[in-house]
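One structure is given below, represented as structure tokens, and several questions about it will come after.
One protein chain omitted, others in place.
Each chain gets a letter, A, B and C, in the order it is written, and its residues are counted from 1.
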Amino acid sequence: MNNLIYIFLQALTILMLAPLVNGLIRKMKAFIQKRQGASIFQMYYDLYKLVRKGSVVSEVSSWIFKATPYIFFASALVAAMLVPVSTIILPKHIPGDFIVLVSVLGLGRFFMMLAALDTASTFGGMGSSREAMVSTLIEPTILVSLFTIGLISQSTSLSQIMLTVQGAGFPLAHPVYIMVFLALLIVIIAESARIPIDDPSTHLELTMIHEAMILEYSGRHLALMEYGAAIKQLVFMTLLVNVLVPHDQIIAFTGFLALFLSLLIYFFKILILTGIIALIEINTVKFRLFSIPNMAAFAFILSFLGILQYFILGGSNV
Amino acid sequence: MFDFLLETLSVLILLSAFALMANKRISSYIRTFRIQSISIALAAGIMGIQSSQAEGRFDFLIVCLLIVALKVVYIPHLLHKTYANVKYKVEKDFILNIPIMIIICCGLVLFSYFALASIEGLGQGLLNLQFVNSVSVIWIGLFFMISRKKAIGQIIGFLVIENGLYIAAMLSTNGMPLVVDLGIFLDMLTAVMIMGLMVFRINDKFDSIDIDKLNHLKG
Amino acid sequence: MELFLPVLFQASVLLYLVGAIISVLLRKREKINNLSANLFCMAASVLGAAASIAKILWHEGPLGIFEAHSTIPFLSLVMKVDNISAFFLLALFILVFCVSIYSIGYISHYIGRRNVGLFNFLYTTFILTMILVFTSTNAIFFYICWEAMSVFSYFLVVFESEKSENQRAGTLYIIMTHLASAFILVAFLIIYSYTQSFDLYGSSGALPEMSKNIIFLLFLIGFGTKAGLIPLHVWLPHAHPAAPSNVSALMSGIMIKTAIYGMLRFVHCYLGIEQAWWGLLILTLGMISVFLGVAYALMEGNIKRLLAFSSVENIGIILIGLGVCFIAFAHEQVLLGSFALTAALLHTFNHSLFKGGLFLGAGAIQYSTQTKDMEKLGGLSKRIPVTAFFVLCFSLAISAIIPFNGFIGEWLTFQALFANILPGQTGIDILLILAVAALGLAGGLVIACFVKFFGISFLGLPRSEQALQAKEVPLTMNISMGLLACLCLFFGLFPLTILTLVDKVILSIGGSTVLGELRGEFFLLFYPLEIAGNEILPAAILGLVLVMIILTLLLLRMFGGKYIERKYGTWDCGYEALTSRMQYSATGFSKPLQIVFKILFRPSRKLSAEGEALCSSEPIKYTTTFSSIFEDFLYSPAAKAVKSFSKKTAFRIQTGSIHNYLIYILVTVLLLILYNRFF
Partner (left out) sequence: MGLLLQIIPVITVALLFVIKKNRIMHIISLSTSSLLLIIAAYLTGQVILYGTVEYSSLGRFFYIDALSIIILDIVLLIAFMVSIYSVGYMEEEIRLGKLAKRRLRIYYILMHSFLFTMILALTVRNMGLMWIAIEATTLASAFLVGFYSDKNALEAAWKYVIICSVGIAIALLGITLLNFSSLNILEGRLLLDWTALYEHAEFLQNSSLRLAFIFILVGFGTKAGLAPMHTWLPDAHSQAPSPISALLSGVLLNSAMYGIIRTVAIVNRNEGSSVYTGRLLIALGILSIATAAIFILTQKDYKRLLAYSSIEHMGIIAVAIGIFSPLSVFGALLHMINHSLTKSMLFLSTGNILQKYKTKEIAKIKGVLKSLPVSGTVFLLGLFAIAGTPPFSIFASELSIMISIFQEKFFGLGVIFILLIAIVFAGIALNLFKMFYGEAQDKNLQPGDGNMPGTVCLVVLLLVIAITGIFIPEGVKELIIRAQNIIIG
């Protein structure tokens, strides 16, 4: 039974945190651009507003269009359950490992792409076809980098991985982890539709990918889509920070205080990561659509070098 | 004395084959063929006399008569008739020029010697190098068929092969059993008649007996 | 058991025979004929399936079914069922059951137009030959059944023979498969020449090392062709679409698996794995097939060709499992090998379910729209909603999306790769990692591919009149697809059910069990699947997703109040004349990836406008064509070369001049005389 509670708890954490992270990124960008910028809670307001609005549905579309937001959102939440936010509340048995994680996210993406095609609008088709390309190209990187870490700790279950990595002291100093870290960073950018892969803030048909897919959505459907995307982004960030920069080993004592502390550190790490992402977004320009493959290839090479390092260093003694 | 005669005859036969090779005209083919047949008939006759004196066999004499009747009289006549019936202008009939063909024939003679030399018991008693001569007549006959374009030329070539075979059989093994000999004659006769008939037909259809025109069936 | 099981198998075989005979006898009464033939098949499949399950669970070792010897030397019919056969038979029977339900409806559109009796006869005998392939114990008999299978499937491929492309497909198919089986025959005969026996259960001890390698290669070529292993796959994307859809379901679902069976039976069980390079070779080819197969699938505009190419990809996945298994066994790591084998077998089983379903779905589309061309489809989910739903399930399953069975196979394959990456075998490790990457890339491409398949043909607006007029398909077709969909879901949620069978199979061929003991107090309810300490709970995941959806609905109700919906046209930028031709086409959808992987497809585009200027308002025609590397650079040049060689030599030898012919004779004689002198 505890497992269930734990899982719901961490889902809740991420659920709560996700919009805030988006807000933070926006705020930071604004800050660096010397702008006032919207409040970091802006996304909560938007979501609330959207939820209260009715939604317009294209009469071309079928049930898939309406079902998708829920499936997408739910899949994002389930994904959130699979990535522990803290080893203090780490459940003994997570219902799946990172392969399941990829698959669950795949479920959401599958329906999102279908829904985009469902409305017979050119934008939707464009969006989903581009999404197909990006996600396809990024997939090997995700798997190989996760495999690398998995190999180090001889398990594919994320909880197991986290525990092992914690044992390893401060991993980021290690070449393998550095490579994987960089690779996953690119993955995050791609998965959460950020510059330079995609630009969430414009609706320019030349550039948009994610926005094009959800263009037809409005009202609570839109809210769910946006929220789901935010959760997905946070899930990946959590994965990055918790797996590669574990923190619970520095917490001496146990109990609720420890939990509180660990969550605090976790949040702090997320903060830093948002900073990094914001910096990247500021300092780069949106790529041409067909220079994305190069970036994906770069990411893959990073992850592959990572695993090579692992072999060169003779596997286990990392 | 008989052996000497037979040897000369076999050489004569070989020479006649060469002569045939050197011929240009169909009429002369037939003439040469007739000469060859006559000499074969003689050989058969000689052997016939010999064997009838020795063991009282008469089959050779019968065969001799048959040869005279068929190869000396009837078939050449038949060929002449055919040749007369087909309206056929004198034209170059052979694919290589004669000297070369003669040389090739010499090669064939050498070869058949080389081939048969492996048989032990060659060169004793009746079976001496006449056998080689007669076998080379066969090859020359075959080569004659190859080298001549006209249908009649091919018939002659075939007949020469038959001659060669016959003389070979006779000299090497005192001839086959009589039944077989008769059968062979029968076959040969029909063969020649059939070929002759076909020559007529070819002449009708292709209005020439140049068998290089018979090259529609390929691949 | 001993007495009872064989009778069951015999009964099922007999029923197929009777079905075949009846379908010939009732040539005239087409309706009844169709019904009876399919009912017989269904009955037979039920018996067979029961028998196979019973066999695997409660009976060890081979089980003799039937034996007869002919007066002709070496011609003897020996049928035995051991666990491998039983497993493949199970897959066969399950699929056949569903397909036969489907056929009742599907074939009804032949009635009056085509010779239904003939079709049913071929259909039944085709199934029968596959059963014999799985059960024959004598190499020669195996070969005979193998050939018969090819021939019957050939006739089914060319059944709609009025289309010339079907004829071409059939010819290509029969030629390639026959050449391939020649390789198999050679292998058998080499084996015989050493062991003096054609018994498949015999020992290969007498075979020398070198010959084993050769035999392996022969088998690889022979079976690889049937499996559609790249680069031997060229017949597959032509033949599978040509056949009637229920047949292509069987071909893709089971027939290409006979090759997997062959590899297992002859290489793994008979030869025994010795060299690691066997596994490496299979693994590499598998990777290539996985990637190229799905890449070509994505580019296809013809639904059945798309599915055919995706079969190539799935065979690739299976072969990756098989290759890893062979490597592990070569290194005597039985446990790791068993992981891989489990993955391969499970994926074999699953693929037969969802690929069969997909082909049935394609058949339904064709039935209701008379077209296989995606550019003519669209909006079908409104017109044939039931079919649409099931096809969606199959698409999810094949895209390895939880909680369908496709995912389990994928997961096990990943686990197998993961478990087999051991430090210190560097070369192999790198290859395995590449395999992971290939699977990942393929996973992405598959999702893209089936989003395209479903999205373009079922969603949006109909792109043609046929699609607009699409009519609902007969009930039986939907029932069978529903059945398959349920099975996909079931085996996705409760993989242990099938895995226990697989486990027994692997135990019976010298593997070791891979099912770890189950832990996790609460989640036990959700049938966790535990392999090598990594456990997943597909059922739990599904449950959570559903719970989340419900929660979301509740929360929205709480915060957002009542749901108000307004129907309105799709956003048209104020252009107000959105037509079906403005939505993304199938070609357009796969365009970005086509550009990324230009090198593979070498697309050639053609823009043609009636007006001289492209910017004029005249209609503009855009055509783009892809070309397969292998057909362009490997097969057609080879074919051309052979043809021209044969033509040339033919006319050189048979010149039509009698002189040459006589020269041949003369020369032959002279040569033979030389031979006589010198030997």
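The rule is short, and it goes like this: a residue touches a chain if its C-beta (ideal position, glycine included) is under 8 Å from a C-beta of that chain, and two chains touch if they have at least 3 such contacts.
Computed from a predicted model, the values in this text were never measured in an experiment.
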{"item": "Chains shown that the absent chain touches, full complex", "value": "B, C"}
{"item": "Positions on subunit B where the hidden chain makes contact", "value": "115-116, 118-121, 127, 135, 138, 142, 145, 151, 154, 158, 161-162, 165, 168-169, 172-173, 176-177, 179-180, 183-184, 186-187, 190-191, 194-195, 198, 201-202, 205-206, 211, 214-217, 219"}
{"item": "Residue numbers in subunit C that touch the chain omitted from display", "value": "70-75, 140, 143-144, 147-148, 151, 158, 161-162, 164, 167, 170-171, 174-175, 178-179, 182, 185-186, 189-190, 192-193, 642-643, 645-647, 649-650, 653-654, 658, 660-662, 664-665, 667-669, 672-673, 675-676, 679"}
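Here is the rule we use: only the chains that are shown with their structure count from here on.
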{"item": "Arrangement of touching chains [line / ring / star / complete / other]", "value": "line"}
{"item": "Chain whose Cα mean lies nearest the overall Cα mean", "value": "C"}
{"item": "Between A-C and B-C, the pair joined by more C-beta contacts", "value": "A-C"}
{"item": "CA centroid of subunit B to CA centroid of subunit C, Å", "value": "70"}
{"item": "Cα-centroid distance, subunit A relative to subunit C, in whole angstrom", "value": "35"}
{"item": "Numbers and ranges of subunit C residues touching at least 2 other chains", "value": "none"}
{"item": "Overlap residues in subunit B, where contacts from two or more other chains coincide", "value": "none"}
{"item": "Subunit B-facing residues of subunit C, complex", "value": "647, 650-651, 654-659, 662-663, 665-666, 670, 673, 676-677"}
{"item": "Interfacial residue positions of subunit C with respect to subunit A in the complex", "value": "378-379, 381-382, 385, 388, 392, 396, 399-402, 407, 410-411, 414-415, 418, 421-424, 426, 429-430, 433, 436-441, 443-445, 447-448, 450-452, 454-456, 458-461, 519-523, 526, 528, 533-537, 540-541, 544-546, 548-549, 552-553, 556, 559-561, 563-572, 578, 580, 582-584, 588-593, 595-596"}
{"item": "Contact set on subunit B toward subunit C in their complex", "value": "95, 111, 114-115, 118, 139, 142-143, 145-147, 149, 154, 211-212, 214-219"}
